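Removed: one protein chain of the complex. Kept in place: all other protein chains.
Then we have chain A:
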Amino acid sequence: MELTVLNETQSASSGGCSSSGCGSTDDQLSHLPDDIKQKVHNHPCYSEEAHHYFARMHVAVAPACNIQCHYCNRKYDCANESRPGVVSELLTPDQAVMKTKAVAANIPQMTVLGIAGPGDPLANPERTFETFRRLSQEAPDIKLCVSTNGLALPDAVEELAKHNIDHVTITINCVDPEIGAQIYPWIYWNNRRIRGKKGAKILIEQQQKGLEMLVARGILVKVNSVMIPGVNDQHLKEVSRIVKQKGAFLHNVMPLISEAEHGTFYGVMGQRGPSNEELMDLQDECSGDMNMMRHCRQCRADAVGLLGEDRGDEFTLDKIAEMDIDYEAAMKKRAVIHQGIAEELAEKEKKRAALAAVKVPSGPAADNTHFRPVLMAVATSGGGMINQHFGHATEFLIYEASSNGVRFISHRKVDQYCIGNDTCGEKESALSGSIRALSGCEVVLCSKIGFEPWGLLEEAGIQPNGEHAMEPIEEAVMAVYEEMIATGRLDEAKPENAQISA
């Protein structure tokens, strides 16, 4: 299969849209050739649209790893942390198959099973491939995917192709061994531990070779990169260009997670992660080169459910043992539900197409394209609607409105300030924390909002807006943008507090 060079498609269709956006929420998929779109439309990790409807799960069958990354400490066993590389219980392939069937029967929207660790799946070839082999036979309606650091990838391509895995994620943080040596202190290669630049060079060569081999076999490749300020932040633009050139279909730049209490090398040493603005700027710069993914939630290696939620607790080994799963019956039910979701998505797509025709400002400033783009935060509990109370939002989706339309930028996590207890002394500081998470935004859209946060948001230069409750996000964002143009708000400079600080 030949993959289209994404950049060319982009330029041809829209004259380039790296800085100002190019349409719908789903713009990370809209430029893909139809055959790829077909493969990924119901994969929550690839499609911003699909992730509101379809769920994924990871089974933790792969504890061993063959390299060391400075952002990982290999103590994977933690119930309360939510980040890649962390799981509650390791599973044998047999337990993993049981758990997958149990989840598939109870959460019929679950379409994708991934093996993502907690170590490197391909450094555990027997456990990983045994799980894939059995699932492709016993649960053929589930898509399989795998993520890897790439070191053992070239040797695994043949086997991956056999199990009908059509998506692989490779984490590629660099293409330069000098930079690699600051991220990977050592690798285990040909029965030796190889340190520093020499090890990083081998890892990089294996990643690139693996990427080329997968593309040649027609297996879709997504590339994940961890943005590490002062180490690879500038370099990732080159990584993006190279992996796109070699045929990766999506690039996902994620922020470094480096809390000291996680005990990773970077955490202990005080390496900082990027700010929201730094991450957004880099994603924008990379998107000139290729399709960017912006809705990744950096989930645990045993996550279950929709992105951003984790229902793993409902499917512990003792709970699964008590479930009696008739998979044949479950598959029939799943097919009906998947059909229903497909119809709902098709309906939305139709609406979106109608919206696309009017998405350029049509108000009094229709011919003026000089207005600045505006960032807006949205509180939503899913379904593409503005349907969440400001105080209940654990994350906000950030959209940009401009004369080119509306596009999804990222999600930002916040602490919930409203826990239903007015005597909570932490309330005010947590609220100011959530306001800080909205820096750079000029508007926040939600279904409802309290009096107190309303005032504080206004003081911070962020206009709260509850007028578009239960409306589709993109339409509401564009309506507010047009209103801002009509009322002359965009004739004024951006409010001081909403300025993006570098």
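Assume contacts are C-beta pairs under 8 Å (C-beta built on N, C-alpha and C of every residue); 3 or more make two chains touch, one makes a residue touch a chain; residues count from 1.
Operating definition for what follows: contacts and distances are computed from a predicted model.
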Report summary line: The chain missing from this complex carries, among "4Fe-4S ferredoxin, nitrogenase-associated", "Putative MFS family arabinose efflux permease", "RNA polymerase sigma factor" or "NADH-quinone oxidoreductase subunit I", the UniProt name "4Fe-4S ferredoxin, nitrogenase-associated"
Query raised in the report: In the complete assembly, which of A:A123, A:I142 or A:I165 touches the absent chain?
Result: A:A123
Report summary line: Touching the hidden chain, out of A:A50, A:C65, A:V146 or A:V414, is A:C65
Query raised in the report: With respect to the chain omitted from the figure, which of A:K75, A:K319 or A:K350 is a touching residue?
Result: A:K75
Query raised in the report: Which parts of chain A are in contact with the chain that was left out?
Result: 63-66, 68, 74-77, 90, 119, 123-124, 126, 185-186, 188, 191-193, 195-196, 229-231, 265-266, 269-272
